[in-house]
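Heads up, one of the protein chains got dropped from this complex, but the rest are sitting where they should.
Entry: subunit A
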Amino acid sequence: MNTLAASVTSTGEAVQFWVLGTIAVIGALCTILMKRAVHSALCLAGTMIILAVFYLANGAYFLGVVQIVVYTGAIMMLFLFVVMLVGVTAADSLKETLKGQRWLAAACGLGFGILLIAGIGNASLKNFNGLGAANSAHGGNVEGLAALIFTKYVFAFEITGALLITAAVGAMVLTHRERTERAKTQRELSEQRVREGKHLPPLPAPGVYARHNAVDIAGLLPDGTPSELTVNKTLRDRGQIRDVSTEALDDLKALEQRSEERLGRDKDARDRDGQEAKR
């Protein structure tokens, strides 16, 4: 606890800071540079765990644990759920709608960062009082926080409860979809199909005549072209159809090339043998 008071930390904390701080910055950079949202979420989760370790190192024991439980446990998992709902492999489009926006944004970020860091560098932040006295005043970090929450900040704490309830109700209202019309029965659906006269039988199955039977591989028509109709509409919307129609031809081509190479080599060897025999 005494080390928390000094203006210079212990060597152990310095080593921890430099090692974990580097990883945290790399994780943050990966969050904004990874193309897929899942990778971004995982990198961010790693950064948040490292921040939890820093809270613990700074004497905020309660916040360190809450950071792991709330942020990496609840919030990041919620993010992952939504990423799964929206589509894991759906990558960000790299097409720029505003010309040069990415470079301008990076330049803005760089300038903003220089300003922030220069501001901190100019501030007189010499001595750290440390949390030793504050943490031990009520017997511990959690007791000290509780004493503050239930006296000085009790009004804010109660408003927080109202905020959480509002958020929960808001999420339910936003994601709940009221069914405005009765769901069609199977009989009505079949009658509708007959009336439209387009697809009387059920839709064709994926993977038929293709070399795989996975659901994301379009079935092949008799002339060898893939039919998008065979793939589930959700996968079609996300553009997750795999095309393997050229694979068979590629395999055949590779096989022919290999056999040609072998035959050619054999022919060369035979020619050489023949020449030696002549000699």
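As a convention for this text, a contact is a pair of C-beta atoms (placed from the backbone, for glycine too) under 8 Å apart; a residue touches a chain by one contact, two chains touch by 3 or more; residues count from 1.
Quick note on the criterion: contacts and distances are computed from a predicted model.
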| item | value |
| --- | --- |
| Hidden subunit of the complex - UniProt protein name among "NADH-quinone oxidoreductase subunit K", "Cytochrome c", "Sugar ABC transporter permease" or "Aspartyl/glutamyl-tRNA(Asn/Gln) amidotransferase subunit B" | "NADH-quinone oxidoreductase subunit K" |
| Selected from A:24, A:217 or A:231 as touching the chain missing from the view | A:24 |
| Which residue of A:120, A:183 or A:200 touches the chain not shown here | A:120 |
| Residue, one of A:83, A:215 or A:229, that touches the chain absent here | A:83 |
| Residues belonging to subunit A that touch the chain removed from view | 4-5, 7-9, 13-14, 17-18, 21, 24-25, 28-29, 31-32, 37, 40-41, 44, 47-48, 51, 54-55, 58-60, 62-63, 66-67, 70-71, 74-75, 78-79, 82-83, 85-86, 90, 92-93, 97, 101-102, 105-106, 108-110, 112-113, 116-117, 120, 125, 128-131, 133-135, 141, 144-145, 148-149, 153, 156, 160, 163-164, 166-168, 170-171, 174-175, 177, 237-238 |
